[in-house]
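Showing subunit A:
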Amino acid sequence: MAKPTRHATQADPTAQDWRHIVRLSKVDMTFGRVQALSQVDFEVGRNEIVGLVGDNGAGKSTLIKIVSGVLRPTAGKVWVRDRPIDLDDYSVRMAHELRIETVHQGQSLGEKQPLWRNLFVGRQITGRFGFIDVKKEREVADHLLRQAIGFRGHGISADSTVRDLSGGERQGIAIARAMYFQADLIVLDEPTTALAVSEVRKVLNFVEGVKAGGRACIYIEHNLAHVHEVADRLVLLDRGKVAVEFAKGEISLADLTNQMIALHEGHGRAPG
Partner candidate 1 sequence: MRALAPTVAAISMMAAAAGLPAQAQEPLGAGITMYFQMGGNPGDGSTLPRTNGAKAAAAAFGVKLVEQYSGWQPEKMLNQFKEALAASPSCIEIMGHPGNDAFAALVADAEKRSIVVTSGNSPLTKLKDMYTANGFGYAGVDLYEGGKLTAQKMIEYGGLKKGDKALSYGLRAQAERGKSDQGLYDTLKAAGLQVDYIEISPEVDHDSSLAVPILAAYIQKHPDLKAIGTQHGNVTAFIGKALQDAGKKPGEITVGGIDLSPATIDGLKKGYISVTLDQQLYLQGFLPVMQCVLSKKYGFAGLSTNTGAGVVTPKTIGALVPLIEKGIR
Partner candidate 2 sequence: MPPAESVRKWFLQVEGLPIVAVLLILVIAFMIAAPEVFLGYRIYMSFLATVPPLLVLAVALTLVIAAGEIDLSFPSVIALAGWVLGYFIHDLGLPWIGFVLALVSGALVGYVNGILIARVGIPSIIATLATQFLWGGLTTVLSQGLSYSLGDVDQFLLWRLLVGRIGPFPVQALWALAVAAALWLVLNRRRFGEHLLFIGDNARVAEVVGVNVKREKIRMFVLMGVMAAFASVLLTLENKNFFNTQGGGYLLEVMAAVFIGGTSVFGGKASVVGTVAGSFIIGMVEAGLVATGLQGFWVRAVVGIVFLAAVVGHLVIEEPERGRASLRILLGKLAPERKTPP
């Protein structure tokens, strides 16, 4: 699937000897007068599930938008597979080429568009003269639907519009898209919000499957129980800074909850 691109020299996805799939160093993100992130150091290991937690407005979504190429940090450096990234070049398209895929909270799919189009937007299958091969895209989409998370016999086809799908089904499509393009790092922003209980379990299984498959994942969650269960490492973000990190097993769910509340109320801010 990986076509040789001009970015290949920057962070060749097929290179073997690297430790961190992505690393941010001293990253700032300012919007006008608002400092969304300050001096953030953040990394994700090769086969690691990193749970990113924090209160509303802590900067979680901003952080992953930098990772996925949507936003350009106002200061700091970014490495992908231990190679430095030229931030003037970095974009969503480049992130995709580097096999970093993101499922954004509630805004990964065009609602009025059919599934096949959502699957391939930004990296369409083209034929002669650059015309989109709609037939092939439909075929691949159909194929994917049969294999993806819980779509058996629901009357949903490649031509279905996203608007006709439930929250869980949409999530399933967005995740299926990320997996189809063989993400080495998959970023999930609040994937279980607005999902039914049974669908939540599927997402957690999926996250574990990512680990089992030798890949990495950044997992943002409000529900501490979920993320506590699956994460290898937990990063707490508070008001744009990394407050504290915990490895798996280092903190109980109850203590984690208390820590979060303390941070929210302004106590117990850890150094760093």
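Operating definition for what follows: contacts are C-beta pairs under 8 Å (C-beta built on N, C-alpha and C of every residue); 3 or more make two chains touch, one makes a residue touch a chain; residues count from 1.
How were these candidates chosen? In short, all candidates are chains of the complex that A comes from, given by their letters.
Predicted, not measured: the structure shown is a model, and the values here were computed from it.
A.B. asks: Can you tell which one of 1 or 2 makes contact with subunit A in this complex?
C.D. replies: Candidate in contact with subunit A: 2, the rest do not touch it.
A.B. asks: Going by the contact rule set out above, which residues of subunit A touch candidate 2 in the complex?
C.D. replies: Going by the criterion above, the answer is residues 65, 68-70, 91-93, 96, 102, 104, 107-113, 117, 121-124, 126, 130-132, 134.
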